[in-house]
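Complex shown without one protein chain; remaining protein chains in place.
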């Protein structure tokens, strides 16, 4: 007989090795751990951009005059706009309906004449409200171009300071406002949630369904060994996927990393333990892979996507949804990731986030321990 | 650690144990002991509470009343100590199918703290003991049913337990593997280990030194199985020399008689068990008394204790109109059926013909190719070469037309568990193209014929096993097929449910339906008019059960069973292969 402590270590080691072998032999878990992150990163890194760079604006010039030409030129000079010129308002409006234009600027036939008379010469900007976000961005661009044009016109006519205050934006951390720079770090939180929660939600349920759990609990294996035996291999898997994702973010997408890498991995470890514990909890409660998978997607993946501030601003959501977001661990991880990548090791942001993640991990771990029984009833 | 004590103390003491699940009493006021150094059989019909009792002893369930003591430890209070002395193999043994044989063993060695030289010795002993040595590197999922059970046993024996709990270890295991399993268990018993073996197969109960007979959560008998068998002395008879029609008529006749407790077809004979005090039966064939079996006692005990959920005498009459007149020739023709999977030839030029109204069985160990043959015949799997005709229609040319003539029922019963009984019937009627009044009439006939009326609104998944089986059969025959395919129809089913099922099949064969059945279960093969023994992808023998038994008779085996004959034939085949 060997000492109880040594026996415990031996059991834990055996369980970890078993789980590792199972992971290595199951292509679907490797697919989720390594292929899915790469696909998602590529899609988000290259495919998804919230920056409207190629805004299609149609300028309707009912009466081509030099004034109108100057106006068109200032629009055409903007790097963000793709300008096309039309003579008839009806054609441009049809483009707007068909979604071929994001915005229409209309210079009426009497534009030059009114300008000459120093009368009001209104310029109309029509936006496509079915793309509300793009419309807002188009409005910003159009306003910028318009005010630059107005200043030039004033100077050309020898007047001064018709634009008394000039806004001088300075964007920190991400001066070109590349959405990739904040989407890619946020995406790491989504990937870690997927690996942590979706994969582990299936593993305990699988043991119940296949009857192996009954054989396991009939041995002297303790609760802690049982849970740790599941956590350790998936933790390693998750950290490997994390390393892969960070490497891709930095080397493939050129996202700067301004904070401490050690802190980054430390925070990721805490988050991952929480996500794994949540998956184990789902698995332990449902004991059924089908339901566990569904619950993991609805309660893990989708909130991480929608309610974490990854794409959608939490502060702009209705109050009751903001309350909900506090229970989503990914919310804290996204905030810390964006800070560590783009800003630096800013403890006043990281520490509260870390505390919240640790609390969530603790809650799920103890809930799982409480629900894991060494009996069948 | 263990040895023969002079006066052995019981390993397990079950004291007034009850277990309730919700409102249902799974076990009620049970008291019994399990002794070391012997095999104790735990027998009873499905749902009797066998698995619940084993889980209670393993400390996996908490008794609602009473207590279980294992080697002096309370199963709940001293759960950890109990787990240290008990080896437990659940029904579907918890093997990791994606791990190899050696990796499964290593895991269990880790879990039971067997290290170093002990481990190497245990591996060597167990791999030799189970004959798994050549398969160390094979994935557990790729093993046959019998090898899986042996590996499961090896895993529980890594550290020799004082008590071994085996929950239905022989389900899905062919006769050869079953014999080896028993040999292994006897070796353990000789070392003083106590074994509790739960089973629905009653020939196994006869091999136990002691049995616990459970029914509906109550203990009907505890002790030596021969005590029970002895009580049946003078009540068991065999009626010999019946022809096909005669045995079916005699069976139907016998099942209607109040003085017959049990009637069972065995090849060309009919085995009868009479009620206590009844006189010897008379019938078409010669009647002679035979030595009673444990199964006689079991059936008699259950039927007289009123615990028989599957009706005895009354065979629900399915008044199916007899299938359309004979098309001539054989309803089932298989010529040179061959199926290859890559390099592996699963079925090699198998040919046979089945006559109208014949019950034909394909008998063979797991992986011999009988399921593959079967699947090709019902069009579930394309054949590599060969031809098959059903009711004279070629499967290759008119598959839908051929399929319309056959009914199919598989081991899993293949019902929609979330649909009600009536919805299942309605669906299958529709799938076979029955509509309107014809469909309503067919559904009503099945509901009445199979006694499903009380359950029409219940979900099929919630039915008791016997009724599930009736429903599956009803769904398969409501379009009045000329040919019925049965794939391991009663594997793992208790004897009473099996009897009821075969009563239906016999009635249908009597009405002219041709039946093809696969099985690895001897009792089922006894019902067949002819049996083809499938081994290594070929039919190595094909004859009536009686003739097969006759061929195995010699000085050493004056009265061979079908199982003896089966094993003899396979051994003979293997020897011929080796010399060739």
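Labels A and B are assigned to the chains in the order they are written; within every chain, residues are numbered from 1.
FYI, a contact is a pair of C-beta atoms (placed from the backbone, for glycine too) under 8 Å apart; a residue touches a chain by one contact, two chains touch by 3 or more.
Methods note: contacts and distances are computed from a predicted model.
Look at the chain that isn't drawn here: its UniProt entry, checked against "Spore germination protein", "Dehydratase", "Electron transfer flavoprotein subunit alpha" or "Antibiotic ABC transporter permease", names it "Antibiotic ABC transporter permease". Among A:10, A:85, A:115 or A:248, only A:115 touches the chain left out of the display.
Among B:127, B:202, B:429 or B:508, only B:429 touches the chain that is left out of the view. When the whole complex is considered, the residue among B:28, B:98, B:459 or B:543 that touches the unshown chain is B:459.
Along subunit A, the points of touch with the absent chain fall at residues 28, 31-32, 36, 39-40, 43-44, 46-56, 96-99, 102, 111, 115, 118-137, 139-140, 142-144, 146-147, 150, 153-154, 157, 159-175, 177-179, 181-182, 202, 288-291, 293-294, 297-298, 302, 306-307, 309, 311-313, 315-318, 321, 324, 335, 338-339, 342-344, 346, 348-349. Although one chain is hidden here, its contacts on subunit B can still be listed: residues 378-380, 382, 400-401, 403-404, 406, 408, 410-420, 423, 426-436, 439, 459, 475, 485.
Going forward, only the chains that are shown with their structure count from here on.
Subunit B has its Cα centroid 56 Å from the Cα centroid of subunit A. Listed in rising order, the residues of subunit B touching subunit A in the complex are 21, 55, 58-62, 79-80, 83-84, 86, 88-99, 103, 106-113, 115, 155. Contact residues of subunit A toward subunit B in the complex are 1-2, 6-7, 10-11, 13-15, 17-18, 21-22, 25-26, 207, 210-221, 374-377.
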